[in-house]
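So the structure is just underneath, and the comments pick up after that.
For this depiction, one protein chain was excluded, whereas all remaining protein chains were kept in their positions.
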Amino acid sequence: MEVFSCDVLVVGGGGAGLRAAIAVAETHPRLRVAVISKVYPMRSHTVSAEGGAAAVIKAGDTLDAHAYDTISGGDWLCDQDAVEAFVKEAPEEMLRLEHWGCPWSRDPDGTIAVRPFGGMKVQRTWFAADKTGFHMLHTLFQTSLKYEAVQRYDECFVTRLLVDGGRCQGVVAIELDSGKVLAVTAGAVILCTGGCGRVFPFTTNANIKNGDGMALAYRAGAPLKDMEFVQYHPTGLPFTGILITEAARSEGGWLLNKDGYRYLQDYDLGKPEPKPVLRSMELGPRDRLSQAFVHEQEKRRTLKGPYGDYVHLDIRHLGEKLINKKLPFVRELCLKYENIDPVREMIPVRPVVHYMMGGVSTDIRGATPLPGLYAAGEVACVSINGANRLGSNSLPELLVFGARAGEAAAAFAAGQDAPGPSVLRQVHDEEVRLERDVLGRTGGREKIVTLREEMHQTMEASAGIYRTGPALQRAAAKLRELQERVRDLSLDDRSRTFNTELTAALELSYMLDLAETIVHSALERRESRGSHQRTDYPDRDDGTFLAHSLARRGEDGTPRIEYLPATITRWPPGERVYGR
Amino acid sequence: MGDTVTLSVARYRPEQEAEPVFQDYEVPLRRDWVVLDALNHVKDRLDGSLAFRWSCRMGVCGSCGMMVNGEPRLTCAAFLSDHLPGPIRVEPLRFFPVIRDLVVDITSFLGKLKKVKPWIVRKEEKPISEGEYRQTPDQLDAYKQFSMCINCMLCYSACPIYGLEPSFIGPAAIALAQRYNRDSRDQGSRERLEVLSEHDGIWQCTFVGECSQVCPKNVDPAGAIQQYKLASATRWLSLLLPWGER
Partner (left out) sequence: MIPAARSTPFHPRWYRRRVSVWWWLEKGSYTLFVLRELTSVFVALFAALTLWQVRALAAGPEAYGDLVARLRSPGFLALNVVGLVSLLFHSVTWFNLAPKAIVLRIRGRRVPDWAVAGANYAAWVLLSAGVAAILLRA
C-alpha cells in the first residue's frame, strides 16, 4: 500500500473544498495542500445549485439586515457571532470570486445584479443566470488549476480518518480505478464532503451525497450538531427529485392545489398579490411552505401521482420571453426530464429533502473539537443556518467558511510534526480490515437495494416534515436492525477495478450511521422549531431548547445526545413573522 | 409500448476479459425512464457488478456520458422511449481508454484543460475593496455560451480527429480557452495563443462539426474553434497596425 503525505488534506472537491485549498495555497504558499475526492471536482454537487448567493452590496441594504433575516429565518437557533462574521465576509468573498472570473449576471451599467429570494427582506441575492452553483464551482475549479501547490487525488474513496495522539493525522482511502488502498497523512484535515440527503427517498441531492465526511467524523469521535434539522425544498419534481429553483417563485410563480387555489394564504403567510412580495406567500421561508403542503395533503387537496402526492407550480403567466431570459434552466429541466413545457403547462412539484442544516460541529474558524480536524460547507454546522436555512445563504457559506477553515487548518498544520509510527500502524490495520471485511468478502444474504429502501421508508415516515415521539422510537429500533443486517451484505461485483457496488455498500453504511443521529436528535428535541416539527410538542421552547443538539457515538454504536447553548449576541429570540 | 425493453450493455472487467463483451438485460419500459434509470435498475436488481458513473441526474454534472445506439449521449437525458424498438446498445464513450464496463479514463482531458490556462489572467489585479470589474450584459454575452461547458466529454467522442489523434487538444478545451479569451476581464489571450497554435492545437481541427451537434449544453465548440482560427490568423494583421491589439 502507498502512503502519501501533505500538510493540509481537503476531503471533497466541491465549492468549500476548492475554496479551502486555494486559501491554503494563498495564505501559506510553502505548505503542500492536497484535495482528495471520490469524484472529479467538477462533478461535485455544488454544480447543481441554481438560484443564487446572498451578500450585501447594494445601497439600502445593511449587514445587520442580512444578519437579522438569517437569524430569524433560522428560528433563533443560529450562533449570532458566526452569522455576524458570515454576513460581513460574504460580500468580500463573492467579489473575490468575481475577480476570479465568475460570470455574475449584471445590471445594464455593468454592476452586479441582485434578485429577490425567499426569507430575505431586501434584494441581495447575486446570481449567474439560474446556474449559480455551476458557475461558482467551475470558476473555483478552473482557478484552482493555477496553483501548483494544490495536488489532487481524484476518484479516491476515503474510508477512515486517522486519529493518533488525540489529533487527526490523515485518511485511508481506496483508489477507485485500481482498487488499491492508499493513505494520505497530513498535519490537518478539512472535511468538505457535503450533506447526506440520500438518506431520504425524495431528495434533490445527487447520488454522491451520502454524508461520507459526517460519518467519518462521527466514527472518529467528533460530535454531529443539529442533525434533526433537515430542510425540505417545497418544489421538487416528484420522480427525480430535481429541484425547481426558488427563483421561479421569486420571479412570480404561484403554488396551486388541486382546485387551482393559491393555498399558502391559508397558512399565515400573507395575502395573494399579483406580483411577488418579499417574505410573503410563495416567497415565505422553505419550512413553512413544505409544512403547508403536508396540511393540504391531510385535507386531501393535493393531486395524486404515480410517485406520490403533488401540487402545481404555475409560471405560465410570466410569459415565454421572461422565462427564457431569467429561468431558462427551469424550462430546460422540465422539458428534458419530465416532458413538460412550463410556458404552456403547470409544473408538478412536492417537497423534497434538499439540505442538512446539521453536520460536523465546528466553531467559527471551521475547527471541530478534534484537533487537526476541520470542516466547512454543508458537511459542517457552525451554525449560521440554525433551524432553517434561507435560500441563497449556502453558496456564500462555502466561500466564507471554506476560506476560514483553510487558513485555520494551514496555521495549525504549519506547527505539526510528521506522523509517527503509531499512525502508520493504524494505516496498516485499516488496510487489513478493508482487505478482509470489505474487498475480500464472500457470501452474505442482504442486498444493498433492499436495505436502502427500508431505510428510506423509515426516514420518510418517521423523520419527515412532521414527527412524533412514538414514530421516532420505531425508526430508531428499525435502524438498529438495519445496522445489524448491513454487516451481512452480499456483493455481485468481485472486481478490484472501479468497483461501484463496493462504494455503494460503504456509502450505505455511512448513511445508516447518520440516519440514527438524525432520528435520535429528533427524538430528544421535545419542541418544534424551524424545520423540526413535532406534532406532540408543537411549540417552540426557548427555555430548554435554545441550544444545539450534539450527537456523539456511544460505546454500543448508538448516538448519545447532549446540548450546547446557541450564542446570542444582539438579537433576542422573537417571533418568526411572514406576510405581515 | 410493451412492458419491457432489452438493454445491450458493453461489459469489460480487466481481470476477466481481453476486450469488451455485450451482455443483455431486460428492463421495465416506463414513459419517464431514461437510460440511466434502466442502468440503475440493472445494478440494483439484476446484476450488481455493472459499473458506471452518475451523480446529479439532471444534466449538469457531466458524469453520465455514454454511447447510446452509437451516439454519445448523457444517459440522464436519453429517454428509453426515444430509442425503441430495442435492443438499446449502451457502450462506454468512444475514443477514450476503457477502465471498466462503462467507465472511461478522462485524465488526458484534465491535462489539456490545465494547459489552456482556464483562469483570469491579468497584468494587474484590482483590489477587492474597489469592487467588481464592470461588465455589461453585452460583454457577458460575448463569452457566456462557452462558459456553459459541463466537461461531459461527448464532444471528444464525436470528434474523429480526436479518435485518430488522441493528442489533439480537443473541442471542450478550446471552447474553455475561448471563454476566457473573450471575457472582458481577462488579459491572457497571448499566453493561450502559444498553446492553441501548437501542432495539437486548433489547426488539427478540420471543422467536421460533430462536436457542436452532440453538445448537450449548446456550447458550440466548433464555432469557438473556427472563430479562434479566424482571430489568430488575422492577429498578425493587427500587430502591423499601430492601434490594433488584443
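Letters A and B mark the chains in the order given here, with residues in each chain numbered from 1 onward.
Here, a residue touches a chain if its C-beta (ideal position, glycine included) is under 8 Å from a C-beta of that chain, and two chains touch if they have at least 3 such contacts.
Because the structure is a prediction, the values reported are computed rather than measured.
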Residue of B:Lys114, B:Arg134 or B:Lys229 in touch with the missing chain, whole complex considered: B:Lys229
Touching residue (missing chain; options A:Arg286, A:Arg496 or A:Arg540): A:Arg496
Sole contact to the chain not displayed, among B:Leu36, B:Ile99 or B:Val219: B:Ile99
Subunit B residues touching the omitted chain (full complex): 12, 14-15, 19-20, 70, 94-95, 97-100, 105, 138, 141-142, 160, 163-164, 206-210, 212-213, 220, 222-223, 226-227, 229-230
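One rule holds for everything that comes next: only the chains that are shown with their structure count from here on.
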Between subunit B and subunit A, distance of the C-alpha-averaged centres to the nearest whole Å: 27
Subunit A residues touching subunit B - in the complex, by the definition given at the top: 39-40, 42-45, 47-48, 57, 92, 95-96, 98-101, 103-106, 108-112, 131, 134-135, 138, 142-143, 145-146, 154, 177, 206-208, 239-242, 332-333, 336-339, 447-449, 491-501
Residues of subunit B that touch subunit A when the two form their complex: 13-16, 32, 34, 43-45, 47-49, 51-63, 76-77, 99-101, 103, 105-107, 110, 113-114, 117-120, 125-126, 128, 131-137, 139-140, 143-144, 147-151, 176, 180, 183, 185-186
